[in-house]
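All protein chains of the complex are present and in place, except for one that has been dropped.
Then we have chain A:
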Amino acid sequence: MALNSNPLTSQPAPALAEALADDKRGAAAAQKSAPAPRRPFGRWFRETGWRHIIGIVMLLFCAFPLAYVLSASLNPGGTLLTANSLFSTFDLGAYVRLFENPSQPYGAWFVNTLVIGLATAFGTVLLGALAAYAFSRMRFTGRRFGLLTLLLVQMFPQLLAFVAIFLLMSAIADIFPALGLNSQLGLIMVYLGGALGVNTYLMYGFFNTVPASIDEAAKIDGAGHARIFFTIILRLVAPILAVVGLLSFLATTNDFVIASVVLSDPDKQTLAVGLYQFVSQETARNWSVFAAGAVLAAVIPVALFLALQRFIVGGLTAGSVK
């Protein structure tokens, strides 16, 4: 939740995007100067070579824990100790066992995480976009006040209110059991409480970059506000929608506190809650099964992140209002 519920943590980072933009330019410049004569090794090392050494050290530091967990997941021994012999064996048994223990329903956790994450992301995008459209395109009393209030409210992260969330959900459970404690729908609703705020801000800035003349042209052609919003505006702002959706998805999959407070039934829990309990209960015996679970759990977020990194950065910048 941290990512999208606290404005302080997800300040749009204009610097980030500039980095990437400038990097392209830098690369282009480097290509142009490529035909320059080859430097002697000593000079090359003093100017550039040592950078590769640091790079390689950092590569080891960064990639090592990930390589370690991949290796551990392929090791049939299954304990912490056997996991120390890196990549000595190749055995997919842990991945099979992962789905076999009914008291640790990994498959259910995985599906739950995906469903809760996607539903929250979808809801966040929809609610945020509706609000951002209103703030960007309409002029009404309390508009400025509303925007500022959104920022202030987000100063108190939902994370800190988990006791109240727990008590509220247990009260709701007395009236609507389907929405209260131990309900995934209820958890999604809690996450949607943080849907406005920073997300609205990001989208608001992006909406402002879409020329209002497009709306006006559509209005003259007879389109109502709903049609303009759903069929025209939403398509034009797709990049920021993707970014907000992705950030919300990542934040949801990473959330432990609220998910653990709301969901108590093992079949209903998410990966963060389930895997934590799995490790804390059976650390030494089933390390390779946990490692297999970790590898599978990380595939989707890491792939999304790497595939969309330029997109994320670009979207954040476009959304930052200066």
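Details
FYI, a contact is a pair of C-beta atoms (placed from the backbone, for glycine too) under 8 Å apart; a residue touches a chain by one contact, two chains touch by 3 or more; residues count from 1.
Criterion: contacts and distances are computed from a predicted model.
One chain of the assembly is not displayed; among "Thiazole synthase", "Maltose/maltodextrin transport system permease protein", "Peptidoglycan polymerase" or "Methylmalonyl-CoA mutase C-terminal domain/subunit", its UniProt protein name is "Maltose/maltodextrin transport system permease protein".
In the complete complex, the residue from A:Val96, A:Val115, A:Met155 or A:Leu185 that touches the missing chain is A:Met155.
Residue in contact with the omitted chain (choice from A:Leu74, A:Leu181, A:Val237 or A:Leu275): A:Leu275.
Only one of the listed residues, A:Leu147, A:Val210 or A:Ile232, touches the absent chain: A:Leu147. Listed by residue number, the positions of chain A touching the unshown chain are 2, 6-11, 13-20, 22-23, 26-27, 29-30, 33, 47-48, 51-52, 54-55, 58-59, 61-63, 65-66, 68-69, 72, 79-81, 83-84, 126-128, 130-131, 133-134, 138-140, 143-144, 146-148, 151, 153-168, 174-176, 189-190, 192-197, 200-201, 205, 208, 219, 222-227, 229, 250, 253-254, 256-257, 260-261, 272, 275-276, 279-280, 283-284, 287, 290-291, 294, 297-298, 301-302, 305-306, 309, 313, 320-322.
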